[in-house]
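The complex appears here without one of its protein chains, the remainder shown in place.
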Amino acid sequence: MNTYKKTYIALTFAVLFMFSFSYMLVPLYDIFCEITGLNGKTNQERVIVDKEEITDRYVTVKFTSTVANSAPFNFEPIDREMVVRVGKVNNTFYTLTNNSNTIKHATASPSVVPGEHAEYFKKIECFCFSQQQINGLETKELPIQFVVDTDLPKNIKTLILSYTMFNTTDQVGSN
Amino acid sequence: MRILTTLLIASFPGSIFADWETNMPRGVTPTSEIAYDIHMLIFYITVVIGILVFGAMLYSIIYHRKSVGHKPASFHESTKVEIIWTVIPFIILVGMAIPATKALILMEDTRDSEITLKVTGYQWMWQYEYLEDDVSFFSKIDTASNTARRLNSGLDVFEVDDYLRNVDNVVVLPTDTKIRILLTASDVIHAWWVPELGGKKDAIPGYINEMWIDISKPGIYRGQCAELCGKDHGFMPIVVKAVPKDEYIKWVSIQKDEKIAKNR
Partner (left out) sequence: MSTNIDKLHDDHHHTPSGIMRWITTTNHKDIGTLYLWFSLLMFFIGGFMALVIRAELFQPGLQLVIPGFFNQMTTMHALIMIFGAVMPAFVGLANWQIPLMIGAPDMALPRLNNWSFWILPFAFTMMISTLFFESGGPAAGWTLYPPLSLQGGDSMPFVILSIHMLGLSSILGAINVIATILNMRAPGMTLMKMPIFVWTWLITAFLLIAAMPVLAGAITMLLTDRFFGTTFFTASGGGDPVMFQHIFWFFGHPEVYILILPAFGIISTIIPAFSRKKLFGYDSMVYATASIALLSFVVWAHHMFTVGMPLAGEIFFMLTTMLIAVPTGVKVFNWVATMWRGSMTFETPMLFAIAFIVLFTIGGFSGLMLAMVPADFQYHDTYFVVAHFHYVLVPGAVFAIIAAVYYWLPKWTGKMYDESLGKIHFWLTTIFVNLTFFPMHFVGLAGMPRRIPDYAVQFADFNAIASVGAFGFGLSQLMFVYILYKTLKKDVTAEDKVWDGAEGLEWTLSSPPPYHSFNVAPKID
């Protein structure tokens, strides 16, 4: 009978392990994304640049935007395209307009193509790090400060940065 | 039964109009041509394997049956044979993996594109933005199809031109130009697919995907959403009109003028 019991206990543990494994897949997935650049996820935290290493290389950075779930926002890049020096710190901004009469909360999610080179797009300052609060009918300028890393492979001449603006008012309300 | 089926089919109004297309289109872009070539290569390989395996089986079924008096042999293992039929398929697979990998490397290389078209999926329409020219518009199923497709609309869908394959605003793109297509979605996952322009790619809310096309022949190319996106998933067609470059430039300037006129 003892061997039976061993079998059951081992199998029950295996089941519990696999259930927790499904949750372990969540951080594993993030690490996987970071390594492979899946989905063009960029850094979600501030990058600190002590010293600029300005090179003579130029790359084109294009900006685009999407409003999620047809939220009552206008959300546009002010520069559609910038030709930037690799290694130099650049500034630009997006504008966000709240077309409704009430206060809204908004969160932006960034994504870069080509995805495998997203890691070379480094954000020093970005509105996507935090939630934005915007009054009814207000228009806000949302700044980004970024640098294109000098390690960017030579054959890459264009990076495209895309932001999707989500209306997160409901989530704030429920917290 | 088969005769009955044939009779049934013959009585359909569809048979008059419909064709019997049975294969993947070769398409008009490098990526669609590669997909087609790989598809045909692997198809022929499987046909050859199939003929060998099913042939051996059929031979056995005909000649090694009890009713013709065949006595069972007693062999039931042979390491040599097992190794042979493990190694040979493996070699065939490696042989297929090489061209497929080469094709993939080409397909994923979006560099040096001249035009960027951003496609955003909505429930249930598409938005197109020409990033360099600041032109953008929505595109959804045309009214004729949309009326005819209603449950018990009483309309004969065979009478509708390009039923479910027509839109109000077509995407105009230049030929002989490398075009980068960016894909994202506003609400749920969609997938943008025009078979003759190559494969599909998912449009995922919050993230951006890319693919490229380079159309070699002017023409109208039709496709539709290929990822279940809710109740009207079957009703978000895509129509791409490919025109020579100079014509495309003219089209863009008209769009820009219209935009200025609208904003005034």
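Which chain is which? They are A and B, in the order written, and residues in each are numbered from 1.
Just so it is clear, a contact is a pair of C-beta atoms (placed from the backbone, for glycine too) under 8 Å apart; a residue touches a chain by one contact, two chains touch by 3 or more.
Treat the numbers as computed from the prediction; the structure is a model and nothing was measured.
Taking every chain of the complex into account, the absent chain touches A, B. In the complete complex, the hidden chain is touched by one of B:K140, B:R180 or B:K201, namely B:K201.
Contact with the undisplayed chain is limited, among B:E129, B:D214 or B:E227, to B:E227. Contact with the omitted chain, checked across B:H70, B:R111 or B:K217, is made by B:H70. Even with one chain removed from view, chain A keeps its contact list with that chain: residues 3-4, 7-8, 11-12, 14-23, 25-26, 29, 33, 36-39, 41, 44, 68, 107, 109, 115-116, 164, 166, 168, 171, 174-175. Hidden from this view is one chain, which touches chain B at 1-2, 5, 8-9, 12, 14-15, 17-25, 31-32, 34-36, 38-39, 42-43, 46, 49-50, 53-54, 56-57, 60-61, 64-67, 70-78, 81-82, 85-86, 89-90, 93, 96-97, 100-101, 103-105, 107-108, 148-153, 155-158, 162-165, 183, 187-189, 191, 193, 195, 198-202, 204-207, 209-210, 223-235.
The rule is simple: only the chains that are shown with their structure count from here on.
Per the touch definition, chain A reaches chain B in the complex via residues 39-41, 62, 64, 66-70, 80-81, 109, 111-115, 155-158, 160, 162, 164, 166.
The part of chain B that touches chain A in the complex is made up of residues 110-113, 116, 118, 120, 122, 129, 131-132, 134, 182, 184-187, 204-210.
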